[in-house]
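Below, a portion of the complex is reproduced, with chain positions unchanged.
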Amino acid sequence: MALRAALRSKGSLSGLLSQVFSPSSHVRVCVSPLTATQQRYNSTTAKVKVDFDKSTGIAIMHMQSPPVNSLSLDFLTEFCISLEKLEMDKSCRGLIITSSQPKVFSAGLDIMEMYGNSPERCGEFWKAVQEMWLKLYSSSMVTIAAINGSSPAGGCLMSLTCDYRIMADNPRYSIGLNETQLGIVAPFWFKETMVNTVGHRTTEIALELGLLYNPQDALKIGLVDHVVPQDQVLTAATETMAKWLTVPDHARQITKSMMRKPAINKLRSNREADIQNFVSFITKDSIQKSLGMYLEMLKKRKR
Amino acid sequence: MALRAALRSKGSLSGLLSQVFSPSSHVRVCVSPLTATQQRYNSTTAKVKVDFDKSTGIAIMHMQSPPVNSLSLDFLTEFCISLEKLEMDKSCRGLIITSSQPKVFSAGLDIMEMYGNSPERCGEFWKAVQEMWLKLYSSSMVTIAAINGSSPAGGCLMSLTCDYRIMADNPRYSIGLNETQLGIVAPFWFKETMVNTVGHRTTEIALELGLLYNPQDALKIGLVDHVVPQDQVLTAATETMAKWLTVPDHARQITKSMMRKPAINKLRSNREADIQNFVSFITKDSIQKSLGMYLEMLKKRKR
C-alpha cells in the first residue's frame, strides 16, 4: 500500500508508473483468471514471476531479471507491486523468494542507477530501495529466502529482511554487505538489519571490511540459517515454510512486528533525510569517479 | 516494597490481601522465631517454602504449588512477599529458586487466570506478573535458577530474570517462551529479557515460532548457562552461588543495575499501558475461544 500511496503522492514517480503499465512497456502482467475451483495462479511481469498455490497458502517469487537480478528502479517497482498483491491476499500466508538466474540470487543495487544519473532520478531509485526493505521487513507473511546463488550487497539486504534464509552449499557463492569495497557505504537501516541478525561486532567487522562470506562461513556467523545442496534449496524452503505455518498467524505477526518495529520506525521517520543523504553522497564527483572506474573494470573482465 | 505499596494503593487488590492473610485462608505463614544463635530459619506459605541459612547468606526458595507451579495470582502474591522479605534482610545475599514438584520447574502463567475472568481480575493478575518480573530482574541478591524440570513460558521468564541458570540434563525437559504456540504473545519485557540473554536473532526466531528447547539446545543458544545431571542441580547451584558471593556486593549490585536498568525502566514507565494492552488482548472473543479449545485439549489428554 505504501508504494501505491507513494506513487500517488510523488509526481516524480508517476512517469515511472505509466512506464511500467503503458502498452509500449516491455512489462507484461499476466494473471490467469481465478475460479472457485482453481488452486494455483501465476502472476508474471517481465522481472518477477509468482507461483501461488492456494491450497498451501504459499507463494514463490522467482526473480528473473537477466543477467543477475540487479535491483534497478524497474525491478524494484515490479517486485513491490507483486509483493503488495500477495500481502493483500489473505489466503497467502507464506512467501519464498528465489532466483531464476543461474549462480546468482541477486547482485544487489543496479550500479547503472547510481552512475551518471540526475539527483532526482537517484532519489526515486533510493525511495524504491527503501520501499522494498520496508515492505519485506514488515511483511505479515512468513518470508523465506531460498538463496540459490551469490547474494552481495542489496541481494544480501533482501535476504536479511526475510524470516529465514536457506543457501545453496556452493563455495563459489557468496553473501554479504560489501558496499565499502566499492567505496560506498551501507546506510543505517542496512546496518540495523544486519545487527539484528548477526549482532553488533560481527556487523562492525563485516561492514568495515565489506566482507563476503561463502555459505559455510555465512552459516557460522548466522548470516544464513541453513545450508543445503543446490538442488534442495527450494524443497528445504518449502519444508521450513510448512513448519512456520503451523504457528497461529496473528500471534506470530504481532511478535514479528514487536521485534522489527524499532528499525522500521527509524527509517519511516527518516526517509526524506535518508534519501537526501544518499543522493548527496552518490552524486559526489569522487564517488562517481570510483563507480566509473569500477564499471570500466567490469567491462574489461567481460572482454 | 513495590508490591506492598501496590497493595496499599490499589483498592482492587485489598481483597486479595485479606484473602492471603485471613484466618480462613489456606495460606500458612510459618516463620520459626529467630534467636541470636540460630543459623537457619524456614518461612513457609502454602505455595513457597524458603530455607535461609544465615551462616552462608543463601536462601533457597522451593516452589511447591501442585501440580506444576502455575503462576496464579495467589502464587505470585506469595512468591513476591517471600522475595521481598529476603530482599529486605541484609544478611541474605544469594537466592536459589527451585521446584518441589516433580518434572516441572514452573509451567508458567496460570491459564485459568486468563480464561473467563473479568477484565479487572485479568488486570490484577497481570500486575502481579509484572511485579514478579520487576522484583526478580532488579534483585540486589545474586539469583540462581535451579531448573529441575520443564520451564515453559512464564517459567522460562522467571528463569531469565536470574543471574545464572542451571538446568537438569533430562532431554524430556524443555524451556522457552512458547506463547505464540498458544496463539498469545510474549509482551515486550519478556522479549527484552530474552534479547538481553540470547541476542536479537535467536529471540526473534524463538518467539515467532514459540520454540521450546531441550536442556542441551538451551545451553547451545545461551538460554541456560550450565546443564548438570538431575541430582546435581542444587549442588551446582550452591557451588556457583559461593563463587558469585566472593564478589563485593556493592560493586556487583551497581553493575547489575547498570545492565538491566533500561529494560526495567521501560516497563516501570509503561505499566498501566502494558496492563491495558494485556487485558484488551486476552479478553478478546477470539483469544478466549482459542484458550478454551486449548483447555479442552488439556482435559482430553488427562482422560
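Chains here go by letter, A and B, matching the order in which they are written, and residues are numbered from 1 within each.
Going forward, a residue touches a chain if its C-beta (ideal position, glycine included) is under 8 Å from a C-beta of that chain, and two chains touch if they have at least 3 such contacts.
Every value quoted in this text rests on a predicted model; they were computed, and no experiment measured them.
*Asks:* In this structure file, how many copies does the full complex comprise, given 2 in place?
*Replies:* Copies present in the complete complex number 3.
The definition used in the following text is that only the chains that are shown with their structure count from here on.
*Asks:* Cα superposition of chain A onto chain B: how big is the rotation, rounded to the nearest 5°?
*Replies:* That rotation is 120 degrees, given to the nearest 5.
*Asks:* For chain A versus chain B, what separation do you get between their C-alpha means, in angstrom?
*Replies:* 41
*Asks:* Under the stated contact criterion, what part of chain B meets chain A in this complex?
*Replies:* 179-186, 188, 191, 199-201, 203-205, 207-210, 286, 290
*Asks:* Which positions of chain A touch chain B when the two form their complex?
*Replies:* 163-164, 195-199, 222, 225, 243-244, 247-248, 250-252, 254-256, 258-260
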